[in-house]
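Before I ask anything, let me first share the structure, which is written out below as structure tokens.
One protein chain is absent from this view; the other protein chains keep their places.
Then we have subunit A:
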């Protein structure tokens, strides 16, 4: 019933050349459907981050096909990929990556500026997104005035504000203690269930991967395991 939203076919990504040639991805096939919550795991150097960058259109594969919503995007140039990120993708990073000395509201507004929305609409949407992550009342706080968990919520709100088709989370709990991590995972799970948001998350913690509905494990640039999980909280 659900058409594949993300379809990687025979994706390879090579770095360097000759003796120093590194195959970061070596023929990856991966299909993710709308509404899925996928956790990607694997040891460092397994290619999970490279796969994430390619899915997020921050990087281009050396060969293979990447169909996003049925459209070939592997060959798009830098500006076209920027447009794709602007309209369809939302990012959450391990290090939060909020603009310093900038209020939560302004941080969340950022993607909307590039979408060309007028100020009033931006503010309304950003407030709404902050409310969805439980940060109403903190709009005027700068990152320095917020805890790590709150900063990550701002980052999630920023990813949500642009109403993306996919949220890409790269080790979203890597910088948080267990309690905050659980809170963040519950938030992501809730967004996935209630709003049907497709989420792809890289993590190295099994506990966190357990919140997703599907687990994909990378080793040496290949997908070695792809199984449904018995998601926590169900």
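Things worth noting here:
To be clear about the criterion, contacts are C-beta pairs under 8 Å (C-beta built on N, C-alpha and C of every residue); 3 or more make two chains touch, one makes a residue touch a chain; residues count from 1.
Here, contacts and distances are computed from a predicted model.
Taken from the listed names "AIM24 family protein", "Succinate dehydrogenase iron-sulfur subunit", "Lipoprotein" or "Putative ABC transport system permease protein", the protein name that UniProt assigns to the chain not shown is "Putative ABC transport system permease protein". Of A:86, A:138, A:193 or A:222, it is A:86 that touches the chain left out of the display.
Considering A:22, A:99, A:124 or A:195, the position touching the chain not shown turns out to be A:99 (whole complex). When the whole complex is considered, the residue among A:59, A:163 or A:183 that touches the unshown chain is A:59. Of the candidate positions A:111, A:149 or A:213, contact with the hidden chain is made by A:111. Counting the whole complex, the residues of subunit A in touch with the unshown chain are 53, 56, 58-59, 78-79, 82-83, 85-87, 89, 91, 93, 97-99, 101, 110-111, 113-116, 158, 162.
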